[in-house]
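Have a look at the structure below, then the notes.
One protein chain omitted, others in place.
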């Protein structure tokens, strides 16, 4: 049952607003800011391209979740791993994949990151150890367990970040994966992008105890909740979690955020009020980070304008590239089905 | 991770040994005692009959777990429900099923409680609202959720007792069922018969946090651990849980006990030491209850002897009945497959 | 007769059965306020309230298990699994519990549940969201697998299934929901286990079910232009499987073709082909043919997806070749 005190925690206004301390270089901070803007603009363009029928299938966007993404992915090192879910456009961008190859995938083209086979939900980038987006809710969490186990098996210093949704925490796959990650003391950080809804279902309608971070304890993880609209708060939490992970102590982070748009492009999100959406937009992570940077003298208005212009150009170029890239030839229908199959498959 | 303090809790000697207060009538107490003896002797006979090839298949016995069984099942009222798992001979006996029809089922005979179709793992008694034993670990827990939901739907005052094992708590089915039971405030009491092992795997090897009762909180249940070798402690815990259940507050009880024999008749249980087994046998729930009753002047040596003689006769009669009952006729192979099927099935 | 979409026909069946029998209730993800992922339960929450239109967490074992347990106590749950692709995480409850309980407890328990779920590909939903998996359940004794192809059948079969006392997988199709057709008002019941002859013909029997019946009918039109008269049979259910109707047709046409969307090898068509040759061997002028989806996880790109789905022209060409009019 939800106690009143906890329920109010789900409101953005109760979140911490302490002045942020930065140890990051200007360059690093601006890279973070630029990435948040890129994700936002990329998703705007995705939406536009969907309505123009360039993109099909299910398409889930990250508007509003930029702080959870950049805050958790930027601290990762090149040799760390990511396992994600279907709402992952921003995740793979933050990991450094080329926007044009991501857009080409959304267009279903041969130059897409999954060569047009995966689409929006199934982006992949082996070189960046981005182990894919998956469409079965919570079905990717056992994969993160496996990647983490591999690290331990190979005695490497790698961390696996598993991004997942709040609704998926009701599924048995989350339970089995988190328990085993804790049991084997794996260097895995699980970040719940708690956007308060799984489709039209609120967290309170899906979890008997909606304080999801509290599950950490039962799974042998350190559990922590963080303001997911504050990129620096997420980043600090992630940095702590990475330190613990290296010591074999997994962490379960619940990052409180909000998706501005519907569950997918097709969802008009009638199950929530305009006021609720606005109350979160008022906490916009990009604007908030901009204020923080501005207050700390780490960004100027001109720099912002410049970043935005660069990002816009990048996104336009991505669309152009995608338009140009060919659809996979139907003769390749059976490609990639098996590795070195015997002749009679 | 298991903290030391918790690990020692798993030792029987640290369990409460306060003098027991009884409000039960002599008759009730003796019925409880007799049932514990019946379960023990029935299982002794089951073992014997298995070695004499009267019983086949998988056969899991309840030696040592009598207090968890009688303590949780005796408080139930006629209109309450039970959903159980494959280690359920004692469960159905405690619910009042005729030992001879249970033995006939173990023998695979037509007069068995499941008409010879189910065997040891699949005992059933509709009249007593004993909704069966199931063989997929934790797979019965979603059924208990369903029975509990039915009670709420029909606006009845019924309680569902779900008996389950410690090992099964690692399975996703337990997670989904317990969460939904909590979410819907169902009148369900889940009792984990924690016998410290799932086959050869210890609780600490199966649960990142082996304090299973603590999961109650995350599932919106009241969570409690009880000394499962003390039938009165279990009974009091169950009574409390039933009161809460009627108010729509489910309870997760972790009853600490031990199975004296291997996982099934076929298992020699080489994964544990003779000393460990002995330390639990020293806490034998039947002897312990007998002492408690004796100290309180509620039983005499003669009464015990009489009960044992009666139980022995009952068990012998059960075997005789089972021997006499016919095997199902092979012509009935397709019986019960469908209810009123169309001609061409 | 009123014209309804397949979706509306299902909705009407649910509404009528819930009004008729208080023990009927629905559960599943997003079936309440959201109205159902494919809007089949739209409006029912307002009419019946949240206990009878139970929107659940993303817990497929929980959903099917809840339905099964409740059914054992006398209720008649109708569970929705959002799409058949997600049934894997819940199927243990359906196959190991629901389908086995009546038999393994020697008839002491019944499990009158309907699990509704859409199957099939289309709209670039890709590998994990475009599967046709009902054949798995048709394999399981103790289950029924029903799959209507028309709005009228959607209503009539769903009503029948809700009243039936066995565990039933009720397979809808993502691309049929908007199909329109005449649907009888009120009490309209379609019996289980009776295939429908959708079009009569003499030269070749095309056996199909669910959405592919439409493709078969289109093919029959095209074949008619060539002077080939095709009989189109809609199985309506994979279990029970009405081979009598199929065999009677094949004995007349001497040519049989099976069309379905699922993968070819070990697909539903294999069983039908196997039985046709077992039971009408001497009537066959040509081997039984199968037209199916390509054996790949469904790819995203339009070019590839189109190539992976069964094509009208394969049906037409196959039938032409078979009857020797190519």
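Order as written gives the chain letters A, B and C; numbering starts at 1 within each chain.
Please note the rule applied: contacts are C-beta pairs under 8 Å (C-beta built on N, C-alpha and C of every residue); 3 or more make two chains touch, one makes a residue touch a chain.
Everything numeric here is computed off the predicted structure, so don't read it as measured data.
Annotation: of B:173, B:212 or B:265, B:173 touches the absent chain (contact as defined above). When the full complex is taken into account, the listed residue touching the unshown chain is A:172, out of A:64, A:172, A:210 or A:285. The hidden chain makes contact, of the residues A:122, A:235 or A:263, with A:122. In the full complex, chain C makes contact with the omitted chain through residues 61, 85, 88-89, 91-92, 95-96, 99-100, 103-104, 126-128, 135-136, 138-142, 238-239, 241, 262-263, 265-271, 273-274, 277-279, 281, 284, 286-290, 295-297, 299-300. Residues 81, 83, 112-118, 122, 124-126, 131-132, 134-136, 139-154, 172-173, 176-177, 179-180, 183, 335-345 are the ones on chain A that touch the missing chain. Mapped onto chain B, the interface with the missing chain covers residues 56-58, 105, 108-109, 114, 116-119, 121-122, 134-139, 167-168, 170-173, 198-201, 205-207, 271, 327-330, 332-334, 337.
We adopt the following convention: only the chains that are shown with their structure count from here on.
Centre-to-centre separation between chain B and chain C, using Cα means, comes to 41 Å. We define each chain's centre as the mean of its Cα atoms; on that basis chain A and chain C are separated by 37 Å. Chain centres here are Cα averages; for chain A and chain B they lie 45 Å apart. For chain A, residues touching at least two other chains, in rising order: 170-173, 205-207. Contacts with at least two other chains are made by residues 57, 59-62, 89 of chain C.
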